[in-house]
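A single protein chain has been removed from this complex, and every other one stays in its place.
Letters A, B and C name the chains as they come in the text, with residue numbers starting at 1 for each one.
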Amino acid sequence: MAYKDVLRKIVDDNTTKKGKIFDNVVQILIFISLTAYAIETLPNISPLTQSILFWIETVCIILFTIEYIIRIYIAKNPFKYIFSFYGIIDFLAIFPFFLTATYDLMALRAFRIFRIFRAFKLIRYNKALNRFEIVWKLIREEVILFLIVTGIFIFLASAGIYYFENAAQPDKFTSIFHGGWWAIVTLTTVGYGDVYPITVGGKIFTFFMLMVGVGIVTIPAGLVASALTKARQIEDEALLENEKSKKEVET
Amino acid sequence: MAYKDVLRKIVDDNTTKKGKIFDNVVQILIFISLTAYAIETLPNISPLTQSILFWIETVCIILFTIEYIIRIYIAKNPFKYIFSFYGIIDFLAIFPFFLTATYDLMALRAFRIFRIFRAFKLIRYNKALNRFEIVWKLIREEVILFLIVTGIFIFLASAGIYYFENAAQPDKFTSIFHGGWWAIVTLTTVGYGDVYPITVGGKIFTFFMLMVGVGIVTIPAGLVASALTKARQIEDEALLENEKSKKEVET
Amino acid sequence: MAYKDVLRKIVDDNTTKKGKIFDNVVQILIFISLTAYAIETLPNISPLTQSILFWIETVCIILFTIEYIIRIYIAKNPFKYIFSFYGIIDFLAIFPFFLTATYDLMALRAFRIFRIFRAFKLIRYNKALNRFEIVWKLIREEVILFLIVTGIFIFLASAGIYYFENAAQPDKFTSIFHGGWWAIVTLTTVGYGDVYPITVGGKIFTFFMLMVGVGIVTIPAGLVASALTKARQIEDEALLENEKSKKEVET
Partner (left out) sequence: MAYKDVLRKIVDDNTTKKGKIFDNVVQILIFISLTAYAIETLPNISPLTQSILFWIETVCIILFTIEYIIRIYIAKNPFKYIFSFYGIIDFLAIFPFFLTATYDLMALRAFRIFRIFRAFKLIRYNKALNRFEIVWKLIREEVILFLIVTGIFIFLASAGIYYFENAAQPDKFTSIFHGGWWAIVTLTTVGYGDVYPITVGGKIFTFFMLMVGVGIVTIPAGLVASALTKARQIEDEALLENEKSKKEVET
């Protein structure tokens, strides 16, 4: 039982020295594993590189599996861990390998895409997310409202450009959905240049959409900025309160 | 009369349980209706899909018409409702269907575009717009000033690029209005790539326009951010005032 | 002399009713004149349109000339007005017409470009610029620093991309100046698509430049936002001070 506690300190507690080393090792492993995954998609890989990639993958899988088993072993409630967000992520990070290793079927190869879920394993190690959580709570309602308004705005832009450009460019503005692709690419100011209005009406319409749209796009920046200012204030006040109560105790 | 009150509670009051269900049903209907509208613009729709779309549209229209009639019926002043913003939107959402159903003329088909006004019906259900209203009041003057300054700036950019690029690309920078299209697409940083300067003078001009222009584009973001910070402060102070007066009452 | 005062009230004072009408008339004239100027650049204008444009221009010039003479007449120090910012703008708005009307030489036609300076006349009528002046004073130093840092950054990006891409695209990245065009278009996120890296090195370099560059671009937005927040605070404090002193007077 004491052995279990020692393990728990290493795996779960990232304030001890050993815990930090464990965390860093896992993070490096995730990084190597994701890099190998990306390299595998390159065309014309030499057989040598392929075998190196295979060995990297195998070693990573073994270590992730050990990590997964340890995490089940040390969990106070193993089932709770297994069906938790991180439990599922940890499982999906190793599951496709065993599946494709056992049954080498083409259909199963699609499961390899689950390997990208390993990227989510990285989030576990960020404890600085605290302020962003406060910010999120402060702006949640406005963000949802913003998304609804943006949704309506994109729909109107899509339908509008369809009416202006459909006759002139029937192959590019074939339907409102095609107009939607234009609306997204334009209102986010990406502007690939694959679709753009060529009629005078469409250009004037784009002008007004952009005038309003650029204003809408600045709203999240404003929201985040004002909420971060507020979050800082909340933290400062909490600090002040703390110091006050300390002084009172001292007196 | 009591029946009228019950209906009013369902249709107008979104705090009761039944009112919430009614609101959600109408919102889903609007969403379905807009989706059907977008799908109709797709080319090569099968006759089956066409008839499904027709039935969806008919059902939506019937329900919207019932909603419209109920809203007139329960209104304390029916004429006030009919000529209110939402009254007109509700009417425009059903009107084109009846028109095209009665007289099947090509000329009337243009009225179908009014169906996109249904998107505005969605706004009615957002009660969280409050903070944005405070923000709007705080920044209205600056936004108008910003639009005037932007307008002057776009005009100067349009005229400038016309002088620099007209000789080199007479087909793309044919007039100041053509330069205006370039100015909008460039200063909003969309940059489709359909028009861009090719002369050295035009490129240097673009450099200076962008240096100033990117600064101008950040002003709305700054305005919204600072106004949101102020709006939060106003709300906090109102809350404090409230608590104070409550305490005073208690004493 | 009394007549001079009446004129002064109409032309200089925009708080009186007549002053407001005068201001609005001049603004509409400026707008019409700029629109006519833009239309003139359109190709294939009919002789009728040309003569209409000529008459609009003539009428505008006559009225602007009258305005200019009145402004000299009512000025307490005419020379001071003539050589002030607005005095020069007012002169440049009418000067090219008289020059080209007297000597009809091709060489003088270039002076017609001065007509775009009429756009600056519009700025006179905006009294709401006050807050932006406070903001400008608050952030002037940082803006200058920002421009220097941006300048260095653009130079490094230009030189860097030149080294990466010159060999692969000698016609597009011919010199550091050509690289500069790429740097401006990319770092402002316009991205026309006329020049972009194609080598692996150039793409990785672009990645790092964009990571830093997008951060740099957000600095002005942050500056404006924080300065606007501060400007609001200053105004609020001034208001509070005012109210306090009023109360003290009352007691």
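Operating definition for what follows: a residue touches a chain if its C-beta (ideal position, glycine included) is under 8 Å from a C-beta of that chain, and two chains touch if they have at least 3 such contacts.
Computed from a predicted structure; not experimentally measured.
Which of A:Ala2, A:Leu42 or A:Ala167 touches the hidden chain is settled by the complete complex: it is A:Leu42. In the full complex, chain A touches the hidden chain at residues 34, 37-38, 41-43, 113, 116, 119-120, 122-123, 126, 128-129, 131-132, 147, 180-181, 184-185, 188-194, 217, 220-221, 223-229, 231-232.
Seen across the whole complex, the unshown chain contacts chain C at 141-142, 144-145, 148-149, 152, 155-156, 158-160, 162-163, 166, 174-177, 180, 186, 189-193, 196, 203, 206-207, 210-211, 214-215, 218-219, 221-223, 225-226, 229-230. Residue positions on chain B in contact with the hidden chain: 189-193, 221-222, 225, 229, in rising order.
Keep this in mind: only the chains that are shown with their structure count from here on.
Comparing contact pairs by residue number, the interface of B-C is reproduced by A-B among A-B or A-C, since over half of the pairs coincide. Fitting chain A to chain B on C-alpha positions gives a rotation angle of 90 degrees, to the nearest 5.
Each chain gets a centre from the mean of its Cα atoms; for chain A and chain C, those two points are 41 Å apart. The set of chain C residues touching two or more other chains comprises 189-193, 221, 225, 229.
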